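This is the structure, below, for whatever I ask next.
As you look at this complex, bear in mind that one protein chain is not there, while each of the others sits in place.
Letters A and B name the chains as they come in the text, with residue numbers starting at 1 for each one.
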Amino acid sequence: MHARVELADMAADVLARVRDRAPRVHCITNTVAQNYTANMLLAAGAVPSMTISPEEIVSFIASADALLVNLGTFDAERRAAIDVALGAVGAARMPWVLDPVFIENSPGRAQFARELLARGPTAVRLNAAEFAPLFGGDPADEAASQVAKACATVVALTGGTDTVTDGGRRVVIGNGHALMGEVTAMGCAGSALLCAALGVETDAWLAAVAAIAALGVAGEIAGLTARGPGSFAGAIIDALHGLDRATLHARIKVA
Amino acid sequence: MHARVELADMAADVLARVRDRAPRVHCITNTVAQNYTANMLLAAGAVPSMTISPEEIVSFIASADALLVNLGTFDAERRAAIDVALGAVGAARMPWVLDPVFIENSPGRAQFARELLARGPTAVRLNAAEFAPLFGGDPADEAASQVAKACATVVALTGGTDTVTDGGRRVVIGNGHALMGEVTAMGCAGSALLCAALGVETDAWLAAVAAIAALGVAGEIAGLTARGPGSFAGAIIDALHGLDRATLHARIKVA
Partner (left out) sequence: MHARVELADMAADVLARVRDRAPRVHCITNTVAQNYTANMLLAAGAVPSMTISPEEIVSFIASADALLVNLGTFDAERRAAIDVALGAVGAARMPWVLDPVFIENSPGRAQFARELLARGPTAVRLNAAEFAPLFGGDPADEAASQVAKACATVVALTGGTDTVTDGGRRVVIGNGHALMGEVTAMGCAGSALLCAALGVETDAWLAAVAAIAALGVAGEIAGLTARGPGSFAGAIIDALHGLDRATLHARIKVA
């Protein structure tokens, strides 16, 4: 339904706007992922902020362009911060992304993720193992479209290939590299990039396609020179930083 | 007592099993070390998880293969998490490793480490400065064997050379590189690797030998190309990721 060239162009437009406008993404995320997430956002041209202090999170969100809610660390302080933050985001009609990290390992975390889903995230990025505890059912492409429609959100289901759907439109992105699964917080960084794209693009499906495709293409480029996951972790940041329209056109794989 | 070739083969077997079975290591560790520890575990083929939330740590441990207890940040939340986690580990008869980071700088932390030692870790990894506050006495090879026997644990005393002993068996490993001491959390990562090995090998002494030797050999390989500690930090992850039986045979140094 969407021509490959058209999607490459739209993704390149979104990335160019991120670099131009430098949206600030406020991240409520786990301590494992914070540093890498911040560096990935900076490489894309966005600006990260990370505080979870309840006293000041509203002030930080007031001047932000998007919010990331990542459940990678599920402590009481972060849960309180998320509640305050979603109140501020709702008032500001700001886009926000839910990343339900590792909910398959903890019923309490899964329950909390379902409550957050009911608060209407602009998009959800997750992997196959996290799909059933959040949405019920198997993580097939068709199921992703159904839950996206039912929840009125965009679902970005990432893995060997990445499916992005808003219920109506659906694209399967075939970019990426096996080493992306061997660097911690790579998925978290993808969710943060999705926030950056939402900060400059009101079509949430398109923002998600742009962010996921850009990270996948950057991963392929990093894979050309990396000698393992250690060098890959830096190389994908380099590649994202240098990613241009011609490279997106040459490499993007959509179906 | 153990031939060099035999140990290299046994270490290679343990590493192969880690890659094959992908044991999950639950890490209660400090925020300085979390990201690097996770990436080191992934490079070895293991799966990290890191939550310290008391509500869900039992659930995470139920599906884990080993537990790391690292005292690098000694806050109230982590102390509570450790207590809950050790209860769950005891019930599951799961291996766990104590890493008494920096206890020489804090009497309270040293006292807490001694209480944890009394709860029977499968292994303890520490450096020379941490030896006396935990065990009393000087960190000589003979002393390490004595305390390992007295505490019915495996002691991995790392530094210029690394001593691994269970009281009966003792080996001194001569691999490693000076830059390993100039990257933060390298010791923490070594303790995490030891957990990964314990997740697939019931002989805790052998698991410790495999983990410590593998990290030392990876460090030597990283040292061949690193231009300083910044590039070394990534290169040792690359080297661990690519480490094969032939390289272990060629490089392992034991006495």
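Annotations
Criterion: contacts are C-beta pairs under 8 Å (C-beta built on N, C-alpha and C of every residue); 3 or more make two chains touch, one makes a residue touch a chain.
Just so you know, these numbers come straight off a predicted model, no measurement behind them.
Among B:V183, B:L215, B:L240 or B:V254, only B:V183 touches the chain left out of the display. Think of the hidden chain as still there; on chain A it touches residues 31, 34-35, 38-39, 42-43, 48-53, 55-56, 59-60, 63, 77, 233-242.
The chain not shown here touches chain B at positions 30-33, 35-36, 72-76, 102, 105-109, 182-185, 226-231, 233-234.
Assume only the chains that are shown with their structure count from here on.
Each chain gets one centre point, the mean of its Cα atoms, and the points for chain A and chain B are 33 Å apart.
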